[in-house]
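The full complex has more chains than appear here; those shown keep their coordinates.
The first chain written gets the first letter, and so on, giving A, B, C and D; residue counts start at 1 in each chain.
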Amino acid sequence: MTSHPDLPRETFRLRMLIFDTRYRSLTIQIVTLAGFMLLVSWMISNTVQNLAELGKPIEFGFLGNQAQYDINQTLIAYTSRDTHLRAAVVGLLNTLLVAFLGCALATVMGVTIGVLRLSRNWLVARLMTVYVELFRNVPVLLWILFFMAILIESLPPPNAFRGEDATASMLLGDSVALTNRGFYIPEPLFSRSLGDLSVFGAFEISLDLVAFLAVLAAGLWVSARIRARADRIQNRTGLRPTTWYLRLGVVVLPLLILLAALGFHLGYPELRGFNFRGGIYMRNSLIALWLALSFYTAAFIAEIVRGGILAISKGQTEAAAALGLRPNRIMSLVILPQALRVIIPPLISQYLNLTKNSSLAIAVGYMDITGTLGGITMGQTGRELECVLLMMLFYLAISLVISTAMNWYDARVRLVER
Amino acid sequence: MSDPVIDPSRPAVSEEVAIDILGMNKWYGAFHVLRDINLTIYKGERIVVCGPSGSGKSTLIRCINRLEDHQAGRIVVEGIELTSDLKHIDQVRSEVGMVFQQFNLFPHLTILENCTLAPIWVRKVPRREAVDIAMSYLEKVRIPEQANKYPGQLSGGQQQRVAIARALCMRPNIMLFDEPTSALDPEMIKEVLDTMIALAEEGMTMICVTHEMGFARQVANRVIFMDQGQIVEQNAPEAFFNAPRSDRTRLFLSQILGH
Amino acid sequence: MSDAPSHDTAFVRDAMLPPAPAPASSAGPLGWLRRNLFSSWLNAALTLLSLALVAWLLAAVLPWIVHSSWTVSSLSECRAQIKEAYGPEASGACWAVIRERWAQLIFGFYPSELYWRPILAFGIALGGMAPVLFPGVPRKVLYLSVAAPFLVPWLLWGGTVWLPVAVALGFVLGCAAFRLVTPFGGAILGTIAAALVPVMWWFWLAGPASAQLQAVLPLGIEPVSSRSFGGFMLSVTIGVTAITLSLPFGILLALGRQSRMLIVKSICVGVIEFVRGVPLITLLFVAWLLLNYFMPPDTNFDIVLRVIIMVTLFASAYVAEVIRGGLAALPRGQYEAADALGLDYWKAQRLIIMPQALKISIPGIVSTFIGVFKDTTLVSIIGLLDPVGFSNSIRADVNWNGIVWELYGFIAALFFVFCFSMSRYSMYLERRLRTEHR
Amino acid sequence: ATLDDVKARGKLNCGTNTGLVGFAAPDANGDWQGFDVAVCRAVAAAVLGDSSAVEFVPTTGKTRFTALASGEIDMLVRNTTWTFSRDVDLKFTFVGVNYYDGQGFMVPKALGVSSAKELDGATVCIQTGTTTELNLADFFRVNNISYEPVPIETNEQAQQQYLAGACDVYTTDASGLAATRATFEDPSAHVVLPEIISKEPLGPLVRHGDDEWADIVRWTLNALIAAEEYGVTSANIDELTATVTTNPEVNRLLGTEGALGGMLGLSPDWAVKAIKAGGNYGELFEKYIGQNTPIGLARGLNAQWTDGGLMYAPPFR
């Protein structure tokens, strides 16, 4: 194939922009881009003009000003003399906290309910159906308000614990107090504490926690090695050594030793003054939000789990059973690996939904990012544009991270097809 | 009808009993699926079960490895009675291999892993040995080169042959087949039947639900015809096909062989 | 037979066995109980536990619901009445607040003599959706579907009849522009013209034109400002409008996202991912706080309109993803067959691709609608009086200060009934789609 | 200008609370009632001659300023404290004060607390988005005692938490405290502590930059206050307008002398209409929040200057 009568190069004419498939898509894209840019720049110029008229040019300097308000729930040190920026960071961490707690509880509940919905027990299956339908067909905002109201109305106030004729008492040997302000649980204390580590002078991280995590990680690593060894032995001899006590031991024992070395003891909450003092205090707002988000999301997760398990056809279980596999092995070797592929992607998008729904925290006064940056800060400084922009950026960043994780997982586990 | 093709090498049947079913009854709720089944199968026998749809063929063989439980009567497999005792069920299941209509391969495992899974976890065979066994059976079903592919990448016929190899890897004494070819295209049916014929020639005890009458003539010692949850007729294949004694059998055969 | 089986097993059954009744353990109510509730120790324990839970819940809630008061006009009277009727320790529900305020919870401040208008409007909206939602609806109903988008807002907001007519005229103008321009300008210019002409008409001419017409021939009904919208009606209005409007945008976004043109694709992906990545509440903040900044100085949209705009944007992104799924489910052959017949892109989309993709997507769209509808409760956070917002206002009345559960319960029940029936419906649709020949 | 807009529209857009007992709440017929609402009605009557020509826009603590700044509403009467930064930085004009308030604390009597200084470690419910948060932080810091703030979105939720004992103290403007307390099952079980930790002059506000409009709102409010001072009530106003009185100040107020209305761009009887809309300041007070209402507020600081209060309308001349 040496030469072929090639097309004579056509000279360009204007109508080719529209009628020639080669240039056509270029035209469309340029028109679209131009239209989009026009729209955006029109809106930006309007905004600039409007804000100039109001005398509020866009600037973020206000973040450096004193916030002047207090926040009850903080993961890092904060006082009303700190800046708006720090208040925003407090809110951000609070969002992440409730999102994390919510995802964890929702997963546990969702999986349990999803599995129970498939139970052969008629009553249990029906009850779970009622649960799922009830929770997913009522707005989450109402659930949040409901849970808050239930906590407030049904639990005793701290002063009911007081005095001779106390109407309420602490649980578990006076270590846990459930009040309508929140739950007080014992806190870990260390009599030989390692102290705190200051990061950039802005945050303090407890060295005890760091040490704990380090030992835990080491324990888990050793445990994984033991498992790998068990795998090797099984491959060689066919017999799998029983290792669970060993694996548990290497994780738990060093931790116990570390705790003993640090002088670990529990600080119990006790009623002093108006409130309980000491212990870890989980406020109502956090608990209500946490429970409502988890219960609501669990209904969706339950459906996902149920769908995932149903998607693994009955045939898979039967085939595995016919090979003589025991039910627990069927679960771990055949059903779970397959069901997880179906379950995890929608599960992750439920996590994303939960995180986004946590922005309803303001309904119960939990100081997440919409409560601090998008709430009090915005109200006090009148910087709506800047605050909303920052909030959106934060949520976008979260969803970007989560969807990247999901895509990665998706690509990793996709079943090989023809 | 032409003369039945009888394979001269058809191995003889021993005296030992492989499966003994005595007055077995099964209900689904109030629906009486299996009615008073009495059946003795000897080692090395190849039984073909046929009958109209819904007659309980699948249920019968699923009872034999206790994928379903029966409510009355006894089933004794290789001397072990099937009760709700888990130990017995496990023993029986590792003696009995089963091949399903829908293959039911594990799509997340490679062909090789499909075949070694049960030997490793149930029989506690060292992995290397399990792989050797698996490869030998994959060679027997003539697809050793596919060992590292996933089920989704294979054709239906290949998948069904893998399913057979997977069951064989447990070195069962008895094989159950539930319409192994009915989900396959015609050209694939042949490759699967060939595999099964080869297996029969080695003297494996087999119970096979199928409507492939050619296969039945070629390998079966006995053909069982079921209807409405009962064994209506059983006989050697030539007698069964040439001189069916019951009206129902005749009707069924005329329908099946009609085209 | 050389190798005849050594056992003569030949057997023929002469008389067929009749079915025998199942043993008690597997049939009858006892069998049912055993199988479904007490099949093992674990199951029995679970059953008892569940029964205890149900009993406990009922014991806690039932007396409260039953020991109720329906007739009084304030919370204190209600408490007194219940104490009197059921003893000093009794606590019961003051359903009287619902009796007094249910109309507000449902219609907000809408003038009570005009309640027929929203009711009729939602009837028409439902009728308009019927051809999509139910099989075997007569073709004539399609006229209603076309008219509904103009009729419904007119009924809700009232005012001159010429405004919806003028708006509808915009679409006619768009079609006309497309027809006129396409022959010499090709589909691209045609599309641009079809987009620009109506937009210009709506922006600059529709208002004056309808005012002129109104002056010449006054035809109209009493206008109701969207400030008066509230309660459940507000939720439904926002939800239904947003979903309806989001369909065209969702389709465009989905097509854009499927497109091979990089710029178009990235713009659409950007918009979709942005909207899906932020919580609705931030978009509502934008509606309340920022949307007016984005508009030229001195434009002032109604807040309900602004909320509808943002919720529409929100719904569009989700609908776009649903429709994308529908598009992906279509085999490539459909596109090729359309091409081979000489249909151009838009005709192929309109006649071949969209009818099928949308049909597949309907269950997904219904689910999206349920989600959006539930999310409309968030407007209470920016001070609109949807049912949740209204419950606060009712509690600000001296008479009902302090009432909680009755209002929340009523609102939750309203939402539950609505959403539950919708979700059942979408499941039915899904089943129908699966069984229908495609 | 705002006046022209309002006239063209035929309706006054007035921002109010989404619901605050005594100050703004819709009744069973869907009509807004309350002390703040009455100011809106008076302005509407003065400008449009019709006290019902008002579109009430419920706003939250978060949304109120934007609504005003963006022109969504023409004026805001939502118990908003007049502060420096709101006036100067947020660019609003406070046209007067319709209620002098101060932040106070309410506690259950059973707690046995008699002063706010004894509240060390207490849990305090506050409504967010208001100045109370800032005052509270300052108060406790200055007194070097600790507290646990519980931020709450609406007054109703705050009340619910307080009653259930989820907070020891409820703090908000004293008027709000009184109003809330009044609706309790047993009001006598709760006390409002003596400390008033802040000055909270509450009043209507408008946007910067439209002084004519600000004047209208300012003088409508003043007219209501002055009317009380001069004894002009909704009962005797017709009589007083019909016969020219001896008091020239009253005559100028009622438009029977001079042309004050014209200077505002309104009709001469603008103030008459405003007063007739609901009554003079004193009448409004008594009707919505006074001693004889369930809320039962005393006039206190809000009495006329002649009675030792702060209500002092500049002269109408």
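Methods note: a residue touches a chain if its C-beta (ideal position, glycine included) is under 8 Å from a C-beta of that chain, and two chains touch if they have at least 3 such contacts.
Please read these numbers as outputs of a predicted model, since none were measured by experiment.
In this file the complete complex is built from protein chains present as A x1, B x2, C x1, D x1, though only one of each kind is pictured.
Going forward, only the chains that are shown with their structure count from here on.
Distance from the centre of chain B peaks at D, each centre being the average of the chain's Cα atoms. Between the CA-based centres of chain A and chain D the separation comes to 43 Å, rounded to the whole angstrom.
Taking each chain's centre as the average of its CA atoms, chain A and chain B sit 50 Å apart.
Chain A and chain C have centres, each the mean of its CA atoms, that are 27 Å apart.
Residue positions of chain B with contacts to 2 or more other chains are absent. Under the contact definition stated at the top, the residues of chain D that touch 2 or more other chains are 62, 66, 153, 160.
Touching pairs of chains, sorted by label, consist of A-B, A-C, A-D, B-C, C-D. Taken together, the chain A residues at the contact with chain C in this complex read 18-19, 24-25, 27-33, 36, 43, 46-47, 49-51, 53, 119-124, 127, 133-134, 136-142, 145-146, 149, 153, 356-357, 359-360, 362-363, 370, 374, 384-385, 388, 391-392, 395-396, 398-400, 403.
Contacts from chain A toward chain D in the complex involve residues 54-55, 68-72, 80, 148-149, 152-153, 156-160, 180-181, 272-275, 277, 283-285, 362-365, 367, 371, 375-376, 378-380, 382, 384.
Residue ranges of chain B in contact with chain A, taken from their complex: 65, 67, 90, 93-94, 96-98, 100, 102, 104-108, 117-118, 120-130, 149-150, 152-154, 163, 166-167, 170.
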